[in-house]
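Note that one protein chain of the assembly has been removed; the remaining protein chains are unaltered in position.
Entry: chain A
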Amino acid sequence: MASVLLLWLAVCLSGTWAVDKGNFKTCDQSAFCKRQRALKPGESPYRALLETMELTNTRLTLQLINDNNKVRLLLELYRLQGNITRVKINELKPLKPRYEVPDVLIREPPTEPLSLLSQDENGVVLSLGAESQRVIVSARPFRLDIMEGRDVLMSLNSRGLLAFEHLRMRSFEPLRSKEEEEKVEDGMWEESFKSHADSKPSGPSAVSLDFSLPGVEHVYGIPEHADTLRLKTTDNGDPYRLYNLDVFQYELYNPMALYGAVPVMLAHNAQRTTGIFWLNAAETWVDISSNTAGKTVFGKMLDYVQGSSETPQTDVRWISESGIIDVFIMLGPTPKDIFSQYASLTGTQSFPPLSALAYHQCRWNYNDQKDVQEVDAGFDEHDIPYDFIWLDIEHTDGKRYFTWDPHKFASPKEMLQGLVEKKRKMVAIVDPHIKVDSNYKIHNEIRSKGFYIKNKDGGDYEGWCWPGSAGYPDFTRADMRAWWASMFAYDQYEGSMENLYTWNDMNEPSVFNGPEVTMHKDAMHGAWEHRDVHNLYGFYVQMATAEGLIQRSGGVERPFVLTRAFFAGSQRYGAVWTGDNAAEWDHLKISIPMCLSLGLVGISFCGADVGGFFKSPSTELLVRWYQTGAYQPFFRAHAHLDTPRREPWLFGPENTALIREAVRQRYTLLPYWYQQFYQAHQTGEPIMRPLWVEYPQDPATFAIDDEFLIGRDLLVHPVTEEGARGVTAYLPGKDELWFDVHTFQKHNGAQNLYIPVTMSSIPVFQRGGSIIPRKLRVRRSSTCMEHDPYTLYVALNPQRTAEGELYIDDGHTFNYEKKEFILRKLSFTKNILSSVNMAPDAQFSTRSWIERIIILGASKPSKVTLKTAGGQESQVEFEFDASMSVLTLRKPGMNAGVDWSVTLQ
């Protein structure tokens, strides 16, 4: 009895802060997942009907038949530009159309010619263009193998797990014996979870396919999960789940679904990186197994020595509840090829206004205008820069978005004007649940236009959220999104001004009284069930909001919109954060792999709530979190309503100084961050990136997720351990040099370096061979620093060369698209540092100049000469620190946008 009581107590106590797992489905509780997972690898019942094959220049089609039920599928295979193969499988003649995800691909992907290499009764071999790549289509059983030379890169249905639940009429007659007898299982035509029933009007409709990855031991991606960077095998538990959910107090290191879903997986080994993009927006589960998982290092070595081992292989299986199979196989071969391949499909990171890369101060909630003003003044008083102050839901008039609380925020424009005068900005929350209230304009318009999502019986769907009873606009409709965007016009959104930006929260969507705290799957979006589109909802909300911010400025200003829910392609619309984390050390640690995983699948603009949302951080944790957040792409402090205040100056002068220093480091590096975003916007490469992306052949980097790179050139190993006295950072690259950015101490690459730390330490290293521009005159907001001069940090590699770039534009408009920017290539070679125009067709002028050049790893020159465009020469004064080999050039003074060179003699 006592032990039972203790157990009960333990459950209650632990329940206080942990996720209530019972609110969310396991695979076993999700009928289609249970059904599909019950299928075990074996011989596939599918057979390719080669006689149905049609091959045009760019497309192969082929029918597949399931020998068990004779249902036919149509396989389409495309060779896409940029080394991508697209495989599409749908029912040949579905009872009604099955959902195909729109709006995520930026265009119909351009194809490349396919050609037939050989054909016999067992299958066909197609050439995938260059690089001796082929696809082998085997007929019986059906499978696809993608080869390069003699190597199999990837196989589809090699484990026979292709499954396609065809649409069917519900048969109420019991067990009529017929040729295609289908077992009717529980959960096919209706299922329930807790008190929620799912009417499943279309019956079973799941799709599933397996992929084998020979030679692969490391797979990444499929965010969002609070898990390690390297994905784990799922044999002994649930698969990784992709289903956008508002998970209260989420737990770490498990495969449960979180707020967003990007169905993209990267597979990597020292030779090659490949990717799988499973374009399906329904609830999806991903199983991962590996033939080397669980083997010890010794075991693997033994295998290797004895030569007896099978090649390592990772097997992956995707299961989705509805829709079709539409999968993009990205063949790399390098990590950067994968990024550009994926970017060619779904687009790149949006280019945010520069200020959005600065520091954001948020809290649920700043109580009123006076509070906002006092916090704003507090930053000035304590000389800590910030750019954005945020308002959570309490700023509204009774959780009616687009409105202001008439008492607490009676004159929002006055408040916003106060911020304008400090060159600062504000973000106010606009959630997609709309209070059902006939006195609320937004609600009335949405209802009268019929824009709400409908329930299964055809009425407007209603659920509970912050405002109480709420409707959910159907963001899958383009006309709805256009209307929503128009609501951000200055004359529609009362009290808004050009320095007010937007935050979309709760867009999974969160429905407090819905199944798994989200929408019923049988709610209707026009002809489609919510089941089909669920994971797209948040993507569309952010899309429409960003469009609204663009339109209100007549297409001039770049938007800034933060979202909690996301899907593939969300990178095009703004930033995401990792949701409602907690003030715990493990949550600080997990922020790194969570943002790294997002970066790998295109979403670079990622951050975690600094300090932790739930609970109250210790001062040490808060300081460490600022130090970590200062080096992550989206840098925002946030706190729950019920936590004590934690503005940076509330923890004594010493800690205020530590936080100030961390934030100032961020501001000095804003030119570099901005440049990284410009690059990400061009290429789709992640900004915060795992080490293996830059050192793909070094297996030591493959599982590292306590340190990361920003771009290529900065390596960060934040201190994320309580009471840490030192960290061990892996410095990659055996030909690399790494310079401690604080001390300029030089270290060799390919080593584990122990770095003693104090509370002020943020271990950061600049790669030898790089040039990083900074602005050292930190002011109270990034906009105040616009015209300030640059200091160039030139870190020399062993060959005594270095290169970098300098990107400058107006910082906030789309004029860069009209070639109004400066892009300089900076290079140091043969003792000459020069700035060359990389974009001769672009035009922009800046008042910024070069105030200082610091060359790390230099030797002492006798003379330094500056040469500028007109051929004028002048001497530059310098100082040399022999102990650290640091050469500082004093005030060369040239404009940052012109050609120049500096010669060391």
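Remarks
In this section, a residue touches a chain if its C-beta (ideal position, glycine included) is under 8 Å from a C-beta of that chain, and two chains touch if they have at least 3 such contacts; residues count from 1.
Convention: contacts and distances are computed from a predicted model.
Chain not shown in the complex: UniProt lists it as "Glucosidase 2 subunit beta", one of "Ubiquitin carboxyl-terminal hydrolase", "Glucosidase 2 subunit beta", "Trafficking protein particle complex subunit" or "UspA domain-containing protein".
Of the listed positions A:Lys40, A:Arg150 or A:His407, the one in contact with the omitted chain in the full complex is A:His407.
Among A:Cys27, A:Leu77, A:Leu562 or A:Val778, the one in contact with the hidden chain is A:Val778.
Remark: the omitted chain is touched by one listed residue; of A:Lys21, A:Arg645, A:His742 or A:Lys863 this is A:Arg645. Interface note for the absent chain: among A:Arg72, A:Arg140 or A:Lys422, the touching residue is A:Lys422.
Within the entire complex, the positions of chain A that touch the omitted partner chain are 367, 371, 383, 407, 421-423, 641-645, 664, 776-780, 784-785, 788, 851-852, 890-891.
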